[in-house]
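Once you've had a glance at the structure underneath, I'll fire off some questions.
Removed from the display is one protein chain of the complex; every other protein chain stays in position.
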């Protein structure tokens, strides 16, 4: 295994993409960090991650500008655009912003793209500390299908390792705690060698960093490779506030659940809740219904996906806050073990899905019952279906209500809604 | 759900196919039942199952004779051939043999084929208690691909239900406890309606019978249908004493493990151990090595497959007996919960597989570590990989040896071998 | 090559299926034969073929009755049901009817199913001239998916050859000129050995018989096998009076055209024209429009498919008669060579298709232009597209009209319609 750092629980944090695309600014990041420190940190939320295009002075929201001039040092390493991140001026990079985030008791993360800037190749930069050049390192036939900035490297060229070493050394200097590397997760096994190279540079850079791979869907056959090099990897393409994407996550989670835990965190992507797409229109809010919020948080938590907030947090409403700070649900997110689908029943009337998990320390079982159909429905299950024989008491995690542990538990669940239960055993 | 009877643990027993094909006799069945009662019953073994072709007087071993004359009553219901099952004479059917098996404290099962005998259609038998005829009920285009005896029924014809009711009524009279129904499991969804019809007849026949479906591989997409109607279903085509088939079972078990338990028993097929294929040559014994025995019993037990002995038991050797009566392993077979693959690592050197499961009642974890490679190897895992934090002690289930619960547990495992562990937690 | 007889032109005739299913009678056959002799024979039409189920006394129209009692001799050979074919009484079989058809100057054909009657196996008939039995010859796992009467034979059993020899000897005695063998054409390569066996029996039976294989679609990869053993083989499943089936025939013909000619006749199936499905309702007539008639006859003729009339001929209307007796079109059916698609142009407006062929003896080119779209359209082509440089004159084959051989020829063609041209060269 290349990976050295053991990330004990699935990371919880915030990322700028869903609300600002490639156009977030230092001020926004600071405000969100402050909000998190004040209101969410007590519940375990801790990462603040700056997403894509932070080196581009004139970056737009969710589209990319080809051949734009990126901020870069003489060694072909991208640096933050000072017009957007003023504290980065004078070559300070993200160090001042990271320091500020740390001062709030939080951790700081950045997004990177696989590869070396195309502009570094055309400017023929040298690779830091070597006699190699970006032209030698770049693979002209390796590009990202959706972003115009980079060339993949030729992993067999010795300069490729030197280049990756040089960027992770810079990130370590800056005090980065979390790397979201893009254009790599679903590109395997095509760029496996490049991933391994990058992972080694990260491991050897002298600072612990969570290593998160995007975009999905990850390739199920390669589960051991992801576990070997990364802490998180996306099991889906970009997730947005759309029921069909949420519905799809049940089968993705079913595929990946046996790989969750022990420092490995298959990632169902950010939570597109609250105020979204602020770069387009400050009035946009999530299209998810309240029931869909329950379904999403229940599934992400029993499955132990990383939880990364996608919204402008300073505009958070009370309901969203209540969903993000339910301590019983967040305990499930930490303590669930061996989560898996029990059954999925589809009929003319609708569709119901049952998941279960153990608790790491207490006898009893979590049960998550979902109404994936298009109508409100009464849905139930028998305790024997979970092989529970000594059940004592059940708690509805979202309402806090205590229920008798009857042989059969039935609930009226609105369409797209969920019930999450803890069933204690003697 | 059609299924009413709840079979709490995966069935354990004996079946005549692996040693006698279609040619077992009453005498052999009695001798094996006596052996089981005396030596294996204390360990939980209880079913005695007569496999295919019991109605054919001149049946051979593992091949079928087309157009042979089967023993049948006037209603097209097959009955045991009295030359092979003397106690069945005078229309007594399997009742005397079942009674004898019951007298030993065991349970009695039989094999049936989906459908109605072709010979019943050509003789144009009437269907018991109705004015319908076998010709009306039989579907001439529905046949078994590998056995020449039956036509499937037309499930929409009212006589089809009457026919299935009539045969299960007969089996209930005989005192049958277990039905292995063939030519149906992997034929879904093509013959789903016929399966549902049959299952209803079985449920309403007035006697509890375990309902087991063959041959596999079962269709994973139809898991809820299997659970709805049957207690066991084969996840594989016929399993024999061949490493490649055993090796394949790891991925089959991975697919099906979430459906195991709570009265549902995905079935990895009989254990081809000890004296096999006696109808060919009484000297034939299993080709499995001792290490392959450990691998098979460990996987079947942690996965909680039904355990059905395929050998002539009266010729059992000490090693085989020790494998079948290891109480720690058999406890795992009863008490394992949420079993699943943790990882599968393939490299130039070989292949290692780790499974884990909880115990129904005790804190701690089962771990099963397999050397699926072609060379002896040192293989290990870290307790953190199982998310075990408070481990106390480990027990090697095959040797009884107690081990310190070190952070990393390593074993020299021979090729094709296995280590099964219980790791207790405070 | 097994095939000995060289059938120089694609067979033209009549078949009872489209109008009578499995229920045609001798009287109907005689009336249609008389009609053909009088009105169609001068144009080259000559085969009269009795389709399926002629041995079943109570046969219905287009559905099959399982387990019905077929007329059969003691050797398991099916014979005509005398209630439907009175002249077959007293073991005369089809000999009297064949003799009558011959007396009209026509040829006589019958339909057979691959295999040996299931009822012959259950009655355990002996195979003519041998000590083998039908049970030994029949393969109990080989059945037809849509007809309940037969078992395929085991081609490796010596009795299988004897059985096929015995039936073709009978057909030769009867004076049969044409065998349409069913349940075989699309079953290849699964029953290749049985096909070869049957073909040898036919070749050695002492009488020339056209050998026609059904049902399609034939397997393109096996073209050489079809050419080796048969004169005709169906390139499609049953063809009926439905535009979509006619439309599909363009691509089927494109695939098979290089195999047409030289005694090999890929078969686009019967012409479902005029009075059809008479067994259901004597008022039913084809749903094809007149333009679809032109398209069908143009395509079948330039492609040189066998032409087999599917209607009750005594009810033929003038338009249908004109289509079947257009001497220019029928000359194309005999003389076209190297027919092939030139182009197929699909656009928002519609779809046009151009075919061309040489004439066996005259300089010049056939061109067939089809409007396969859903709207009337002006469609044209340039003579250079056919690489014609010395064109003299064009003739519209359906109207007889003479046209100047302009560089570009354009026609207003109704939807689903066709223009067929002969373009002469100096």
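A, B and C are the chain letters, set down in written order, and residue numbers restart from 1 in every chain.
Here is the rule we use: a contact is a pair of C-beta atoms (placed from the backbone, for glycine too) under 8 Å apart; a residue touches a chain by one contact, two chains touch by 3 or more.
It should be emphasised that the depicted structure is a prediction, and the values quoted were computed from it without experimental measurement.
For the chain excluded from display, the touched partners among the shown chains of the whole complex are A, C. Listed residues A:42, A:105, A:140 or A:282: the one in touch with the omitted chain is A:140.
Only one of A:121, A:195 or A:354 touches the absent chain when the whole complex is considered: A:121.
Touching the chain that is not shown, out of C:66, C:263, C:350 or C:414: C:263 (per the contact rule at the top).
Residues of subunit A that touch the chain left out of view are 66-67, 118-119, 121-122, 124, 135, 138-141, 143-146, 148.
With the whole complex as reference, residues 6, 223-224, 227, 254, 258-259, 261-263, 337-338, 340-346, 356, 358, 360, 363, 384-387, 389 of subunit C touch the missing chain.
The rule we apply is simple: only the chains that are shown with their structure count from here on.
Listed by label, the chains that touch subunit A and also subunit B number zero. With centres taken as mean Cα positions, subunit C sits 64 Å from subunit A. Measuring from the averaged C-alpha position of subunit B to that of subunit C gives a distance of 52 Å.
Looking at subunit A, no residue sits in touch with two or more other chains.
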